[in-house]
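All protein chains but one are shown in place.
Up next, subunit A:
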Amino acid sequence: MPNMSPVKTPMPEQEPNVRNKNFEEVALGYTDEMAAEEAKRCLNCKNKPCVSGCPVGVRIPEFIQRVAEGDMEGAYQIIKTTNSLPAVCGRVCPQESQCEQKCVRGIKGEPVGIGRLERYVADWHMKHGAPEEFDVKPNGHKVAVIGAGPAGLTCAGDLAAMGYSVTVYEALHTAGGVLMYGIPQFRLPKEIVQKEIDALKEKGVKIKTDMVMGKVLSVDELFEMGFEAVFIGTGAGLPNFMNIPGEGLIGTYSANEFLTRVNLMKAYLDEYDTPIIRPKNVAVVGGGNVAMDAARTAKRLGAENVYIIYRRAEEQMPARKEEIHHAKEEGIIFKLLCNPIAIHGDDDGRVKAIECVEMELGEPDASGRRRPIAKEGSNFEIPVDSVVMAIGNSPNPLIRSTTEGLEANSHGCIVVDDTTMATTREGVYAAGDAVSGAATVILAMGGGKEAARSIDKYIQSKHSK
């Protein structure tokens, strides 16, 4: 009998006033009983609308049936056939606009908690699963992957499973990309990312860190070294600033810098040398998931007042509803319909206030959202000692500026064929934020997967000629 409850089985969470002082994970995950109960909400529909909502096509009803039957390992193996990072996706995917949006149960109530179940299965496997055995015959072909983020790791994993010898080159000292430097510990524990990376290494994927490609080795040199194809997944690592006065003041951070200091460089732990300003009052500018991450991180570093400053209304915020909800619960103050026009500093050049102007919404603009217009004379200041700019990132230009024949559009995004992920240069493929501009982990993974398929086709066809 299916469980006909109209709402998802709730997932336990740390209390807001406890968790906003620590870096432990916010959502605690389902128990076995909760997972079984939620799995029974799935109707196992014949046409599986949820699967079409998943960028990597996870066989959702199949794995949920296994959970309902108590076969967790079986469920894991089903997920693993299409998703190489389930513990990550179960935590950070925007399920509400993907698989869960298409769920039939969502018509008259809440959809099945697909993300929560995926997380449960992946966590179960990490705890209880047998070590995976790989019995893939090497096919003798070498592929290089640039960037060890979600796109690169997915591409590498899929190619390794087909028998390719894959080397991943990463610029930072740790693999994982945005999963390591960007998304905070309390949303995605780094131990989990590390386990997924270790699993890839066991599949034979070689990961070379400290390699800034485009500088230390060029794409041309990779071909000379015997790689038959190159995948570029270099992400959107170039922070945008507003170009308002005061962005050079001490205490003004890009979200990338602020989050990297805390996540990758572990500034929140005493044993690490990484310095960070621990502000009392912080303004985070922006309305996306990164802004929520930065605000909640600032709160955990001990800030008393953390403001999110966003120029439109809450309905237009690009952040996930769940992240906005969590941020509010943790005491983040939302200053909506406000736009910063200057940051003011003291004589030592340290931030002391942010000056904003109130906004109202006018006619819809090119993005379909109502355009915010400044209300004249509505200027006001908020006293802060730190400002974090979380207004988006552009693709990092290092690779495209050092690779001949690689076309990019006016935003700096690498141009690819939508279906094959082939760039304008033969044998070179790209996906993820380097192609789309800042987007989601799962879209990057979907692109990496597509590219792996195309790379396989490309190399096989070259050799069958």
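We take it that a contact is a pair of C-beta atoms (placed from the backbone, for glycine too) under 8 Å apart; a residue touches a chain by one contact, two chains touch by 3 or more; residues count from 1.
The rule is simple: contacts and distances are computed from a predicted model.
A.B. asks: Any idea which of "Dihydroorotate dehydrogenase B, electron transfer subunit", "CoA transferase subunit B", "ABC transporter permease" or "Manganese catalase family protein" UniProt assigns to the chain that's been left out?
C.D. replies: "Dihydroorotate dehydrogenase B, electron transfer subunit"
A.B. asks: Just one of A:167, A:260, A:436 or A:454 touches the chain that is missing; which is it?
C.D. replies: If we include the chain that is not displayed, A:260 is the one touching it.
A.B. asks: Taking the entire complex into account, which one of A:226, A:302, A:349 or A:364 touches the absent chain?
C.D. replies: That would be A:349, which touches the missing chain.
A.B. asks: Among A:99, A:171 or A:199, which residue is in contact with the omitted chain in the full complex?
C.D. replies: A:171
A.B. asks: Where the complex has a chain not shown, which of A:92, A:122, A:151 or A:277 is the residue touching it?
C.D. replies: That would be A:277, which touches the missing chain.
A.B. asks: By the contact criterion defined above, which parts of subunit A meet the unshown chain? Give residue numbers in ascending order.
C.D. replies: Where subunit A meets the chain not shown: residues 171-173, 181, 209-212, 215-217, 237-239, 241, 243, 247-251, 253-254, 256-257, 260-261, 265, 271-275, 277, 348-349, 396-398.
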